[in-house]
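A protein chain is absent from this complex, but the other protein chains hold their places.
Order as written gives the chain letters A and B; numbering starts at 1 within each chain.
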Amino acid sequence: MVGDAATPVHTIAPLDRAGDGDLSFFAARKYAARFAASRAAVTLVSPALANHPGPPVRVVVERPPDALLTILPRLYVPTARVPEVHPTARIGRGVQLPPDATIDAYAVIGDGVRLGARAWIGSHCVVAAGVTIGDDVRLHPSVTVCSGTQLGDRVAVHAGARLGSDGFGYVFRDGHHAKIPHVGRCLIGDDVEIGANTTIDRGSIDDTVVGAGTKIDNLVHVAHNVRIGRLCLLMAQVGIAGSARIEDGAVLAGQVGVGGHVVIGARATVGGQAGVFGDIPGGETWSGYPARPHRDAIRTQATLSRLPRIYRALERLAAAEERVHGDTRGGTDGAK
Amino acid sequence: MVGDAATPVHTIAPLDRAGDGDLSFFAARKYAARFAASRAAVTLVSPALANHPGPPVRVVVERPPDALLTILPRLYVPTARVPEVHPTARIGRGVQLPPDATIDAYAVIGDGVRLGARAWIGSHCVVAAGVTIGDDVRLHPSVTVCSGTQLGDRVAVHAGARLGSDGFGYVFRDGHHAKIPHVGRCLIGDDVEIGANTTIDRGSIDDTVVGAGTKIDNLVHVAHNVRIGRLCLLMAQVGIAGSARIEDGAVLAGQVGVGGHVVIGARATVGGQAGVFGDIPGGETWSGYPARPHRDAIRTQATLSRLPRIYRALERLAAAEERVHGDTRGGTDGAK
Partner (left out) sequence: MVGDAATPVHTIAPLDRAGDGDLSFFAARKYAARFAASRAAVTLVSPALANHPGPPVRVVVERPPDALLTILPRLYVPTARVPEVHPTARIGRGVQLPPDATIDAYAVIGDGVRLGARAWIGSHCVVAAGVTIGDDVRLHPSVTVCSGTQLGDRVAVHAGARLGSDGFGYVFRDGHHAKIPHVGRCLIGDDVEIGANTTIDRGSIDDTVVGAGTKIDNLVHVAHNVRIGRLCLLMAQVGIAGSARIEDGAVLAGQVGVGGHVVIGARATVGGQAGVFGDIPGGETWSGYPARPHRDAIRTQATLSRLPRIYRALERLAAAEERVHGDTRGGTDGAK
């Protein structure tokens, strides 16, 4: 700690926006100018940057962003949840409704739904008949949970996500696409978080499964029968086709597409926008379209950018070859 | 039929999850181990796999998945629809509301909407003034149908889809993007199915059209003035830019992007994540970015992976050329 240890802070702000009462952080040299000009009341600073010029009150910590994570919940107390069923909420027959649950305005809870302790169902959510929801689950507004879906404990689902819709499965016969009835389940493990407007289909006959602790960003699509392991990260707009398997701890960057029945091994990492058409072994980093080991993809890309030059060199060589053939065979000047 | 023909089944389950009372199926040799270990009461088995070790009660059928499609509706009777207008539904003036329609809680039906026989409008749907909806249409919860939209018979729309929103059209003048008013229609043919959170814009002056029997997956975007033919399949996260035309029976795999005014011919197939910037002739299979005939794309990809090797070979040749030039011109050893 450098400076007045009694300096009070109430909020957190980035260096360039921080002022009186704001805590900020300085963890990368490239922000030195912002730090120098900052008016933050208190700044968390990495040891290596501790002596940079800037606001006087500093707390030197090994990893400022991590420290911030510890401090944030003290400064920002989330809105208290009031256990209450709003009078406009529609509760079906035989719903298991714990006394400490919160059901917001216009939520619709179908027959036989089971809600865990402290469940918080946001405004305009629709939870279909027979759905099971664990303890401490929060559905933000306008979420749809279709029949056949089960949510574990501490699941958070952001606005507009659709869980357990029918998958996309048809058989072409008699001149039209006949729909395959979807009777499998959509099983969401404990501590899963699901982003806004994401869609996770129910299984056709088998189940769609998302493992415990996995986090899914906005606008992601998870098709029928997909199995996602524990502690995976799926970033925005990822799309996973039917029956693919994503093993524990895999990380898929934004807009990645995974083909049907593909297996992505445990702790594999897939780069942004990659198109995965074949299996990826566990622990590896792949990227590109089609996806291949990242090192190969980089090397191919580098060569690719030299390609026009290669092409010209080749033409020169071809011309030289003509000459050489001429020289070695007939002693002429190589002119055709 | 092998085994006890009187064995009862009530549900369908995959080989590894099936038990007492479950029907399962075994149609691919790679699942032989699962079949061997399965406890399914009855299994549908392909002729070629009929003698594999596994549970004793088997029905040998040519194509087990197709047979399943026939059996499914007998085992899974969908929830019966109760013809009823929920007291919380808001029905506008002059709505044509057949007596056998179902309007769920909190649905909002605008003035002058015409609903066909047995229409089922889910909770929280909003159907704007003047919309026309055919017979046996089902809107799942939270669907928005904007003005200028017409749905044919037997259309199914999954949760959160938005039909008939304004398209994305501006003219830059006087220093800002002036919005082009959208007054075209959004016409959805008979037997179309539309996935969760998909968006289909209305036309600007012309119409946006989706042909009969076409199936559209989740999170798909169809822009203004797009014309999609009959019996097409558009998989998840496909995006189609303005005024493109997708002809009858075309299949677009997941995350495909189609540029504005592009024409994809009848029964063409486009591979996952392909970027289509020019027309595709009918019946062809294209893939890649930019999309090209699949055979070319595969060949290019194969060569691409050999590219670093080519590059090294080329350098070797260039060095050789130096030597050769030296030899043929001056007789030296080619050292520069």
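Details
In the analysis below, a residue touches a chain if its C-beta (ideal position, glycine included) is under 8 Å from a C-beta of that chain, and two chains touch if they have at least 3 such contacts.
Since we're looking at a predicted model, the values are computed, not measured.
Here the missing chain is touched by one residue of A:A32, A:A117, A:L231 or A:A266, and it is A:L231.
Interface with the hidden chain, as seen from chain B, comprises residues 90, 106, 108, 124, 126, 129, 142, 144, 146-147, 160, 162, 165-166, 168, 170-171, 173, 176-181, 183, 197, 199, 201, 205-207, 219, 221, 223, 237, 239, 241, 255, 257, 259, 275, 277, 289-290, 292, 296, 299-300, 303-304, 306-307, 310, 313-314, 317, 320, 323-324, 327-328. Contacts to the hidden chain, counted on chain A, fall at residues 11-14, 17, 65-66, 68-69, 72-73, 76, 78-79, 88, 104-106, 122-124, 140-142, 158-160, 191, 193, 195-197, 213, 215, 217-219, 231, 233, 235-237, 254-255, 272-273, 288-289, 301, 304-305, 307-308, 310-311, 314, 317-318, 321, 324-325, 328-329.
Operating definition for what follows: only the chains that are shown with their structure count from here on.
Averaged Cα coordinates give chain A a centre that lies 22 Å from the centre of chain B.
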